[in-house]
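Of the protein chains in this complex, all but one are displayed in their positions.
Chain naming follows the written order as A and B, and within any one chain the residues start at number 1.
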Amino acid sequence: MMTGSAAVPTEPGRQAGLLPRLLPGRIPAEPAGLREHLARHGAPPRCGPDPGGRRQLLAEVERSGLTGRGGAAFPAARKLAAVAAAGHTPVVIANGSEGEPASAKDKVLLAREPHLVLDGAVAAAEIVGAREAVVVVHPAVLAKVAHAAAERRRSRLDRARLRVMAAADGFVAGEATAVVRWVQRGIPTPTPTPPRVSERGLRGHPTLVQNVETLAHLALIARYGAAWFRQIGTNAEPGTMLVTVTGAVRHPGVFEIGIGTPVRDVLGLAGGPSVPLQALLLGGYSGSWADAAAAGPLPFSAEGLAPLGAGPGAGLIAALPGGACRLAETARLAAYLAAESAGQCGPCVFGLAAIAGELAALAHGRPSNLDRLARWLAQADGRGACHHPDGAVRMIRSALAVFSGEAELHATGWCSATSSEAVLTAPRRGAG
Amino acid sequence: MTARTRLRVDPVACDGRGLCAELIPEMIILDDWGFPVIRDADVPTALHALAADAVRLCPRLALHLEAGRRQAG
Partner (left out) sequence: MNAGPAAASPATATGAQGLWYVSRGSGLVLLVLFSIVIVLGVAARLGSAPRDWPRFAVAELHRTLSLFAVALLGLHAVTAILDPYVTIGWAATVAPFASPYRRMAIGLGTLAVDLGGAVLATSALRTRLGLRAWRAVHWLAYLAWPVAFLHSLTAGGDLVIWWVALVECGSAALVATAVLARLLARRRTGPPAPSWPPRQGRALPPA
């Protein structure tokens, strides 16, 4: 799998020197050690416990326009301010759970630049006044991140205490309240909000749950400033983001792009399509489908993709080749999302299961009822404790809209696919 | 902005027992699996007492009456 930003012809927003930021240009065998990291980026700036310094750094983050890179794109400064204002010894949780099975960006970032993420976690802790930061990472990169944290402890680099632990398995395990409950009690399922984690989270303390990529950007903003951060990207959505490109492309991998880069250029970073494409899944398995030709020229940003009812989400583009059956792929994803329900809320458990069943019937030429499907989609939307059913409904509604012709064809018992090989795979839940 | 009472269901606590929809069919209907759909959370004054009954009688204590504020504009 390729990583980094391949050399491409200069285009607007991709001027030499602006990229790469997060990921190193070359692909190292081992992640950057502490000394190498400090040599590359300089010492992490400290605002310490001084409230003036903290406010200054927070203001810089606000000027930068940094938004969350975990999928919700919530303004980082607003979240930091809310937790800082909540009082009572807040806690920071760096969320590298990456429950989205097709996404690899957080794992790659943690494996290549753990110190950048840890810098960001410590900086966030300083801003909100926390003494502890818990870093939750995928088991595959746990050793590297723990090693990096140990290095920092030995050098007494940080005032805040860093604790590294493994993330839970599962799609909803990365949701903010689920991460909190996982850290606190080992149960990775969401809890109802109210109360929000920024008010009452880990052990009842105000908790900042921030994606690891967001924290890495924070670490760079603290050093180089808001103006530097805004040199790339768009005005409304500044900075770079990591994107996982997967599916029918020549070199699937994780790439760093300026936000607003045209979709076809992002696909180009991955070597371009390996076969002619019919559709793209944007944002994640609970994102939105889009016609490949329609999406190609659009900027990969919330604003750019809005006309298609899609968004960058957690930074994912999955390319669907022309020969695959769109409805079978959708049905498989729907079954996965239904199985990944935490099982706590009736409308999600029963609704998504029934919806997945109906889609499977549609995909495989059995009798199905699209009116009933639409009714169930409306009943599942927004009726859980978390946004899991909402995401599934969004993905499926976009499929029914973009693939309406195929749905009509299937209703008559025909399918236009030329290959029955599955493209988007979904992991099965392991036992235990 | 005026203070309004709002009816909210906790989806984790709710088990689809259905007493609430029997008591206030004006506000709550059941979906295809027996779980409550609250169409408009604002409780009309005339239904306040019934809403309080529903909150008390919910076997899972999943219904909550809360003071909400109607958004301006």
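The working rule: a residue touches a chain if its C-beta (ideal position, glycine included) is under 8 Å from a C-beta of that chain, and two chains touch if they have at least 3 such contacts.
Model, not experiment: these values are computed from the prediction.
Peer 1: Kindly state which of the options A:Cys47, A:Leu80, A:Leu267 or A:Ala354 is in contact with the chain not pictured.
Peer 2: Hidden-chain contact among the options goes to A:Ala354.
Peer 1: In the complete complex, which positions of chain B touch the hidden chain?
Peer 2: Here the touching residues of chain B are 13, 16-19, 22-23, 29-30, 32-34, 53, 55-57, 59-61.
Simple rule for what comes next: only the chains that are shown with their structure count from here on.
Peer 1: List the centre-to-centre spacing of chain A and chain B in whole Å, with centres computed as mean CA coordinates.
Peer 2: The computed centroid separation for chain A versus chain B comes out at 34 Å.
Peer 1: Could you list, by residue number, the parts of chain B that touch chain A in their complex?
Peer 2: For chain B paired with chain A, touching residues are 10-12, 14-16, 31-35, 37.
Peer 1: Would you pull the chain A residues touching chain B in the complex into a rising list?
Peer 2: 191-192, 344-348, 350-351, 354, 375-376, 379, 383-385
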